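My questions will all concern the structure given below.
Just one protein chain is left out here, and the rest sit where they should.
For chain A:
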């Protein structure tokens, strides 16, 4: 490896963007996972957070490929743009991908469709079954502590019991940057390398590294209908109710999860720079603006995390 010494941003230039320290922390954590565990996997949804994770992993192990399998739990309600993006990314970086289709679990009778049609909560069982079947001992995710107040309590290395459950009262202390990955057989560890990043940090990093994201994140024309104050895209998961109507809007997505419960926001932000300005001015959190399933109860996220959800 005798590549020429490249020109790189100075330390001060990188610090000025506010993400240099966070990137170093994320790379440190990913290398710890690779060193401590036998079968680590990286949970990949095609969204901005997990895409940033993939880029961190590529950078952490360059010039070799990252030693993680990508795992995607596909609810069957994914946006086609996201699936296309996923497959292109996997090919570009020569990564391994394992897809768990929620539909398979429904067909086998292991999970049932919900009356409200939401499939996001149905991801937990396929995820836990996949972890068991594939014998993953660490699962890396793009969760951030700024997303939701029960996530603010999450450790970087978080042990899950043999049932995949999170018990916030029995969390290990986490000191310095000494991450304790010890676990008993059957247990696994969830790892969150971008815990300390905010939504704005993610976009600043996307700008700094020129990271490609699904087109859904940028303003575009789309037929949408309104439900519970959110703009939803019609799809195989359903369209507008009898009293609803389809309208054409200029929108973008702040999160790209399951299509049945992820709402678009009205926006003209067509570039990463526009989006950074929009987020700085926004008075809504990304989950508050675009996730129906967090509204189920005051502790919806905590309850799902206890069951084993990310």
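The rule is simple: contacts are C-beta pairs under 8 Å (C-beta built on N, C-alpha and C of every residue); 3 or more make two chains touch, one makes a residue touch a chain; residues count from 1.
To be clear about the criterion, contacts and distances are computed from a predicted model.
Just go with whichever of "Urea carboxylase-associated family protein", "Sugar ABC transporter permease", "sulfate adenylyltransferase" or "MinD superfamily P-loop ATPase" UniProt uses as the name of the absent chain.
"sulfate adenylyltransferase"
Of A:174, A:223 or A:278, which one is in contact with the hidden chain?
Checking the options A:174, A:223 or A:278, the one contacting the hidden chain is A:174.
For review purposes, identify every residue of chain A that touches the missing chain, sorted by number.
1-6, 8, 11-12, 15-16, 18, 20-24, 27-28, 31-32, 34-35, 59-64, 145-146, 148-153, 159, 168-169, 171-178, 180, 182-184, 195-196, 198, 200-201, 282-285, 288-289, 298-299, 302
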